[in-house]
Structures are given as structure tokens and as C-alpha cells.
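Every protein chain of the complex appears in place save one, which is left out.
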């Protein structure tokens, strides 16, 4: 999705990095989550087996996706659940609005859904006169602040408690200067309880859609999805086509890794299975494509649809932790954000916001090969002539240069001499980003090849 | 073409190689299921009452009612001071809900609750505090076993509840009591 605030990732990251104390705070907070994840994962002897099962089960489902989606729809209909299909975000938003407008809904309570962020549902509904209240605490914080989420599980991880305190004082009337998380959370509880009780409809995302039952699974720690869905008589659930799993066993297997990998908890507080509306109520499920079938046409990109949105790859990513979730030009940041969002990045830079270290692929509970996918995006960008950072002009030169021993030897010999005889201060401007952040290397006297010729030749 | 047909049609050009459904042959950890359950329930900020059973629970409920608190019980043999209301919204002032769980899961402290035992579906979420009652011999080792035992009939709602509601959305500081119940006490019947 093109974004009026888009700039190359390196630029946004450089701005984020100017406040080093804040970078350290951000990086440490997320690394702590990674450490909790390690402890939770390590407590299960079968952890690696569960990752393998998760990967194979999701791949199996994706290879038979049409069949499972139809089975899911058929069973939903038998359970009294109405099912809608949307090609893209625009159609999704139109469907949601029509359902709400038919029931004259004025206020919608929403629990976290990255899909509705992806579709930009909130502004659409607000334009049509429907009040949308995000009910996950982190989501509510950023909604009140007018920020996009900076993490898919911890949407307000970029904000400090004092900033939340000031925001709540301004918007919810909490005491000035109060920043205690317990106090602020209780204030939000009281505020949102009134919203739940006065809402006309509720909407949630979907963690898994169980094909053979015709049920959707929604996981939260706060209980906001269930407070929402079980009060008003109208409940809506939006899901990407990739959320379907064959059966309860499959859903349960993913529930074993989801929370452990996300936050280090053994399971989310609430894992709720909706196999039909409440008595006298109405339940709708909207199945959305929005580019997913296109990704399935590329066998490397397709594997990103195994993702269960735990956020584990963000927490471990050394670049995400030091550049922040708003530097990616896409709703979803971090490794998975690059994997599913690179094609929409009009700066073409996010595939390069990565050192290809591979940590994300090893953290992933369904073995999404994130580093391979990101590398593949670079190749796709190169093939499409959309390289960032001036690469399209210098890469062919580097290619020729590196392929020529003579050129390489001559120029490196000049470089070694320059490093030796010139003062560092004179070299720095010529060495670009390297010298800005690091000292230049000490130059050796000769190349290894020359030494070999002399000593073993 | 309808959007459904469009999507199903687009799926025909999927590039992924066929993959068989894997077999879930995960060895369960079966030693001391109640002990494992208690440890993990504590991890998710819940408390287990192993001794005393329903009698101890009724005594606790009586104390609460004596303080003027509102208690609704959906458990046979436990008497509260509130009945199932006409609308779900009228449960907004419930201080304590007593609800039967169908089974417990040792590996994570979760308890399966089916809407047949809830009155209104919102009961375990809207109450300020929650008591869940399970039988010790319903505790299974892991989620694979739980999946094969839970009941979720056509049209039903069911949920695994693991501890009281919680959040860490402000600077990763854990706060128990977000939107759902602020405490969870589990009694073994």
C-alpha cells in the first residue's frame, strides 16, 4: 500500500537511531521477549517437532486451500454463520460496511486484527459515520495517539509509559503525570467496559479457521475479543484465506507454539472457538484474498502464508529492534512484514532492511524461510529494475570489477597504500558509511597472493 | 465471476508442491498431571485449590455474599445470590462467577469451558473475578489430547481459559486484570 510517509528504510532507521538511549530501550524490551520465548520453547522437548508439524500442516493446507476453504464455508453455513468472500481490501471494507449499515450500527468494538489494518478498515468505516473502538489496550493506545501499530503483537511497544500517561490524561482524564502501568491499565479497563456495553456490533480477527467444524478461533490475553463478540448481537470476523486449518487437532498444535513464540506464555489467556452465533445473534465471517493468491503463485513467496502472526521474528530481528516498527513502509514490520509487504513498498528498500542473518527463520514456529523470501524479494526487485540505494548503477561495475583479478589487485593495492599513507581524517569522507560509523582497517603490506608467491612460489 | 469463484480459480495456479498432512505423534508428558497443571496455572497467574472441593468453594462464596458481593453460580451444588439474567448486559455488576470446566490441560494450565454451562456466553469474561471448577481426573497432558476430548457441537461456543485476563501493552509491564476477569481461582471437585 503506498504511503504518503514513505521514505527509504535506511533514512527512517537513521532518524530512529539518532536517540541511542531509546534504541537501546526498544532493543532490550524486545530482546527480553525473545529470551522469554527461548525459555518457553526450551521447556518442551518436542519443540522442534512441533515446528515441523506446524510447517507441514500449513503447507498441506495451502496446497489444498480451495478444498479446505469450501469445506469451511459449508460447515459455517450449517452452523448458522454467514460467509462472505472478498477479493481485496476495498471489497472487504464494503462488505463490512453493508453488514453494519443494514443493522444501523453506530458503534463497533474491534479486537486486534492485522488484516483490518492491512485493509485500512477503520478510516473507511469512520468516513461512513461508524465509530470504531479498538479494544486491545495497545491498539487503543495507538488509536488515541493517531499512530499505526509498530509491532503485530505489541502494537504500542514504541511508546514509553510516560507518553501513555500523558495521552490518557489528555483523552481519558487520568491524573496528570501518572504513568504507573497498573493504574493506566485499570483506567483503560473502565473506559473500554463502557464501550463494550454500549457497542452495537463487534469485530475480531481470526487466528485459525477450523475447516471440518466451521469454527473460528480467536486468541487474546486481555479478553477483549470475547467481551466484544459476546455482548452485542452482531459479531463479525475477518480472516485471510491463509488462516484455515483442516481440523481441531491442527488448531491445537498451533496453539501450542503461538503464545510460547509470541510472548513466552504457555498459551494465550483465552483461546475461543466460535462455532455459531449466540442465541438470537448473527455471526459473519469475511474471507479475504488481498494479494494472497498472487503470493501462492511464487513457490518461495508462498511459504510466507504459513505465518501465524506470533511476532517472534520481529522480536529476534536485530534490524527491527534498532530501526523501529514505523520504518518499514508497511502495516506489518520486521521480517514477516518484508516478506508479505515488499511488493507494496514504493521505495523498494525494505528487502534490504535485513542482514540475512537467518535468526527469524529459526525462530519461526512454522518454519517460514524468511531470509530466503527476503533474498528472493531482492532478486525480484533487481529483475524488475527497481533497485534502491543506487544499486542499479553501481552493481554492474562491481560485478565487472570483482571478476577481474587485475583490476581488483591494482585498485586494492592503491587502497592499501592510501590507507597507509593518508591520515584517517582525509580518508573518512571518501569511505562513506563505513568510515562514518567505524574506524578504517589497518592496511597490510601486501596481498596474501603476493606473500604466497614470494614465500611458497 | 463472484469473488468466491475468483479466489478459488486463482488458487488453481498455486505453485507449491503437494504436501501430505503430517502425523501428530507427539509423546505426552504424563507424570504428575495435577502438579504440572498447578505449576502452569501459577505461571499464567491463576491459583489452584487442591483440597476441600465444593465445600470449600461454597464456604468462600458464602463469605463473599456476606460482604454484599454479587455471585452467580453455574455449578451444581454451589449456591450464589444471582440468577442468569434476561440480557447479557445485566451481568455487568457480577463480582464473582462460578463456572464448571470440562477439562484441564497440564502443559499450560488452561481449562475448557463450553457455552452449555455459561448461561450467557459473556459470563466468564464480564465477571470481575472467576472461579472455575474441574474434576482432577479430567486433566489431560497437552493440547493434542485436549483437542480429542473437548466438545464443540454445531452452533456452540467454547474457550480455553488460562488464568485471569492480563496485558503487558504498556512497556511490557505485566498487569493482571485487563478486560476480562481480574482473578482466577480453580477448585478441584
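By letter and in written order, the chains are A and B; residue numbering begins at 1 in each of them.
Heads up, the rule we're going with is that contacts are C-beta pairs under 8 Å (C-beta built on N, C-alpha and C of every residue); 3 or more make two chains touch, one makes a residue touch a chain.
In the analysis below, contacts and distances are computed from a predicted model.
S.K.: For the chain that's not shown, choose its UniProt protein name out of "Nitrate reductase subunit beta", "Gfo/Idh/MocA family oxidoreductase", "(Fe-S)-binding protein" or "Permease".
M.R.: This omitted chain is identified in its UniProt record as "(Fe-S)-binding protein".
S.K.: Considering all chains of the complex, which shown ones does the missing chain contact?
M.R.: Taking every chain of the complex into account, the missing one touches A.
S.K.: Specify the residue from the set A:33, A:231 or A:354 that touches the hidden chain.
M.R.: A:354
S.K.: Just the residue numbers, please: which parts of subunit A touch the chain that's not shown?
M.R.: Touching the missing chain: residues 9-10, 13-14, 16-17, 20, 23, 27, 31, 38, 41-42, 44-45, 47-48, 316, 318-319, 322-323, 351-359, 361-363, 375, 377-383, 387-389, 391, 395-396, 398-400, 402-405, 408, 412, 415-416, 432-434, 436-441, 443-444, 446-449, 451-452, 456.
Here is the rule we go by: only the chains that are shown with their structure count from here on.
S.K.: On a C-alpha centroid basis, what's the spacing between subunit A and subunit B, in Å?
M.R.: 28
S.K.: What residues on subunit B touch subunit A, complex-wise?
M.R.: 2-4, 6-8, 10-22, 24, 26-27, 40, 43-44, 88-89, 92, 105, 107-110, 120-122, 125-126, 142-144, 146-148, 150, 152-173, 175, 177-181
S.K.: Would you tell me which residues of subunit A are touching subunit B in their complex?
M.R.: Subunit A reaches subunit B through residues 29, 32-33, 44, 46, 49-50, 52-53, 56-57, 59-60, 62-63, 65-66, 69-70, 73, 78-80, 85-87, 91, 135-138, 141, 154-157, 159-161, 164, 181-182, 184-186, 189, 192-193, 196-197, 213-215, 221-224, 226-227, 230-231, 241, 246, 248-249, 251-253, 255-256, 263, 265-278, 287, 289, 293-294, 296-299, 302-303.
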